[in-house]
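Just one protein chain is left out here, and the rest sit where they should.
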Amino acid sequence: MGKTLSQIAQAVGARVLGDESVVVSGVASLESAKPCDLVFVEDGRNLPAALQSQAAAIITGKANENYNSTKPLLISEQPRLAFARAAALLSLGKCADPWVHPSAIVHVSASLGKNVSIGAHSTIDENVTLGDETRIGPGCHIGRGVQIGARCSFLANVTIYPGAQIGSGVVVHAGAVLGSDGFGYVCDTATGRYEKFPQIGKLIIEDNVEIGANSTVDRGALDVTRIGRGTKIDNLVHVGHNVLIGEDVVIAAQTGISGSSVLENGVIVGGQVGIADHVRIESGAILGAQSGIPTKKIIRGKGVVFWGTPARPIREYLKELAVLARLAKK
Amino acid sequence: MGKTLSQIAQAVGARVLGDESVVVSGVASLESAKPCDLVFVEDGRNLPAALQSQAAAIITGKANENYNSTKPLLISEQPRLAFARAAALLSLGKCADPWVHPSAIVHVSASLGKNVSIGAHSTIDENVTLGDETRIGPGCHIGRGVQIGARCSFLANVTIYPGAQIGSGVVVHAGAVLGSDGFGYVCDTATGRYEKFPQIGKLIIEDNVEIGANSTVDRGALDVTRIGRGTKIDNLVHVGHNVLIGEDVVIAAQTGISGSSVLENGVIVGGQVGIADHVRIESGAILGAQSGIPTKKIIRGKGVVFWGTPARPIREYLKELAVLARLAKK
Partner (left out) sequence: MGKTLSQIAQAVGARVLGDESVVVSGVASLESAKPCDLVFVEDGRNLPAALQSQAAAIITGKANENYNSTKPLLISEQPRLAFARAAALLSLGKCADPWVHPSAIVHVSASLGKNVSIGAHSTIDENVTLGDETRIGPGCHIGRGVQIGARCSFLANVTIYPGAQIGSGVVVHAGAVLGSDGFGYVCDTATGRYEKFPQIGKLIIEDNVEIGANSTVDRGALDVTRIGRGTKIDNLVHVGHNVLIGEDVVIAAQTGISGSSVLENGVIVGGQVGIADHVRIESGAILGAQSGIPTKKIIRGKGVVFWGTPARPIREYLKELAVLARLAKK
């Protein structure tokens, strides 16, 4: 099941210094490494510790290419990335064989690709499409008309409401809910009572998105909620109706995004951030943890970190904190 | 399956200008409207766009009743509300036929009303009561002795702990947990270890409440947790033990309400608000997103918005922010 360093180097774009024929079968941290494992060190500082670990070989950066190493080194310009790719390569083929569990309920009209897996007690409703090699865990519910691409992985107890369109290579962790009704009501001014505004729009999730455990993504009210290619969403995140999230956006745990807000490509959002409705976060902006963006606000600044509620550039916020602390000490 | 404009106007309390016999079968946004759809515009500003859409007819306000329209108009005093009601009317009868899936486990002592639906792999424990036309989605667990009224809808993978009492017309979204143990422990001062305080009270949810995906509502410790008629709760909200929520309260996503707090009728709570224990939010107060209410605090003021942590009237809070920004710029 292992790979030679030569095979790995070729796959991840690294260069081997030392014995190319050494075989590794997994990746590990320096502390937990066994003799069959590959480890990595970002820079020279941890290289001696890596050499003292039980690991078979070490991925590291160019700074170490002249190091007189007692273990083979794989030299990469992005050693952390090379390590991530090596891990992915070594985990290939470790999945169980594809299998539709006999307790799964699959509607006769559902269309299943090649090598699809469906876990115990899952339900696949009418007109669902599952692409090749997609895996649905146990206890999932995939609603009517949901379309899912190839090589997706849905862990246990995931719920997808009817009509969602999901690309390929998407990973959705346990307990996540996709395509739920948005939070939209109309108050009858005569009675003060709320009546439900229609929540009948779409949810589109593009390729290679990953969504964390127990996160919730509402579908559009009348239009669409969209999560762009490659975006990564952590646990317990809330995405409201009509939200448009671009490509390669990163959203940490427990952040909430209210209706109709837009996050452009490459935005980075810390944990517990609150984004009100109709906000626009422009490409490359960074929102610090727990910051809050008020309604209709536009956040602009490539690489600029915003912090606080209401969020402002972190330099301003830190200066305010310093001024306030000084005044309180008088 | 459609309705004439005349039928809709009568049901939603609007007046038709133009051909009353036109039939519509759904609602849509201006962008997504098809020729069989009804759309709405709040005011005159979007009326030209609505007329250029493919929609069959337009719901709008009194301001437009003299507009020389090329499509039939339904004139309403509350056009958004009329649109919501039209959508509800047009979606009637679109549900699948009632059916208890053969894989559902229903205890012999459970009492099922007329036209009840129970999804695949759900479990209905002993002495559960389900009212007429109530629908339980797939993968739900309804605990011992739970009483549920008529016309409720529980989406997939919902869990209800034993003994909860739920009214009629209640909607609970996927993954929500109702009636779980409150967070109550007693610290043994001799050992510093925590032991569980009994969490054996009730959960009462009144008619027409809606609860979002993956929200959690704890039952009372010894007494009751209650959510009043018509209250709407968004996704990932936490309601602690012994909390009393009044009628027509609106609570946005990721808000948390600690033990024994009271929210009176008509309170509006933004997203990610934190309400500590034994707080009272009086009728008509509005809590801005991410605000925090400390223990035992009373918040009073009909229509007043509170913001910040600790929450204060928004005018004060904004003034403080302005003063601080000015000082930091010196």
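Each chain gets a letter, A and B, in the order it is written, and its residues are counted from 1.
Quick note on the criterion: a residue touches a chain if its C-beta (ideal position, glycine included) is under 8 Å from a C-beta of that chain, and two chains touch if they have at least 3 such contacts.
As the structure is a computational prediction, the values presented were derived from the model and not from experiment.
The omitted chain makes contact with just one of the residues B:Asp218, B:Asp234, B:Glu247 or B:Glu264: B:Asp218. Of the listed positions A:Ala9, A:Leu155 or A:Val243, the one in contact with the omitted chain in the full complex is A:Leu155. From the options A:Glu20, A:Asp132, A:Glu210 or A:Glu316, the residue with contact to the chain not on display is A:Glu210. Of the candidate positions B:Ile148, B:Leu236, B:Val267 or B:Ala285, contact with the hidden chain is made by B:Leu236. Touching the chain that is not shown, out of B:Gly26, B:Gly61, B:Pro79 or B:Gly139: B:Gly139 (per the contact rule at the top). Contacts to the hidden chain, counted on chain A, fall at residues 26-29, 31-32, 78, 80-81, 83-85, 87-88, 91, 101, 103, 119-121, 137-139, 155-157, 173-175, 210, 212-214, 230, 232, 234-236, 248, 250, 252-254, 266, 270-272, 289-290, 308, 321, 324-325, 327-328. For chain B, the residues touching the chain absent from view are 103, 105, 121, 123, 139, 141, 143, 157, 159, 161, 175, 177, 180-181, 183, 185-189, 192-198, 200-201, 214-216, 218, 221-223, 236, 238, 240, 254, 256, 258, 272, 274, 276, 290, 292, 294, 309-310, 316, 319-320, 322-324, 327.
Rule of thumb we're sticking to: only the chains that are shown with their structure count from here on.
Distance between chain centres (mean CA atoms), chain A to chain B: 28 Å.
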